[in-house]
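All protein chains but one are shown in place.
Now for chain A:
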Amino acid sequence: MVHAFLIHTLRAPQAQDTGLCRVLYSCVFGAENSRDDPRPHGAERDRLLRKEQILAVARQVESMCRLQQQASGRTPMDLQPQSSDEPVPLHEAPLGAFRLAAGDPFQEPRTVVWLGVLSLGFALVLDAHENLLLAEGTLRLLARLLLDHLRLLTPSTNLLLRADRIEGILARFLPHGKEGTIRWLQDVWPG
């Protein structure tokens, strides 16, 4: 069961000191059982916590991705696509997983599977004991669909204002956080 899906920026290794890691889109499926909070503004606090949890995940993913890239000796220059028409070879994109301990930042222990495509990071936050092969396939599929349908490689497009598309893709391929329909691209997807 997927707890959350997020898309965030990945800064080039040298540029890590400038700017911040930004979460461009996030979707949390269901909510963690919040502790009974009799104080007012409990709902706001819950939302704030949720946003900060997601940001914490994004930062860790960015750092893991950067470390993996550095370790394999690849420079950011290797990753620029030749042209925006060429499909990005997702099978070579950096991919990894790591565990989040209970309380840091989610109440329960969770696993994060991440994929880095050029300057965007995609991540799934899963329960601690998930079928990671399935999660990996789902993540690659989502990234492929989003890159293709939102044409994210052309400089002018902006995924910040395409929430309906992203929601549509998620509703079909990761409904309520349930993976499983990780294929059948030929089936109807409104273009």
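Criterion: contacts are C-beta pairs under 8 Å (C-beta built on N, C-alpha and C of every residue); 3 or more make two chains touch, one makes a residue touch a chain; residues count from 1.
Just so we're on the same page, contacts and distances are computed from a predicted model.
**Q** Considering only the chain that is not displayed, what protein name does its UniProt record carry among "Proteasome subunit beta", "Septin", "Superoxide dismutase" or "AP-5 complex subunit zeta-1"?
**A** Of the names offered in "Proteasome subunit beta", "Septin", "Superoxide dismutase" or "AP-5 complex subunit zeta-1", the absent chain's UniProt record gives "AP-5 complex subunit zeta-1".
**Q** Give me the chain A residues in contact with the hidden chain, please.
**A** Touch with the absent chain occurs at residues 1, 9, 19, 22, 24-34, 43-44, 46-48, 51-52, 55, 63-64, 67-68, 70-75, 91-92, 95-99, 101, 111, 118-120, 129, 131-134, 136-137, 140, 152-153, 155-156, 158, 160-164, 167-168, 171, 175-184, 186-188.
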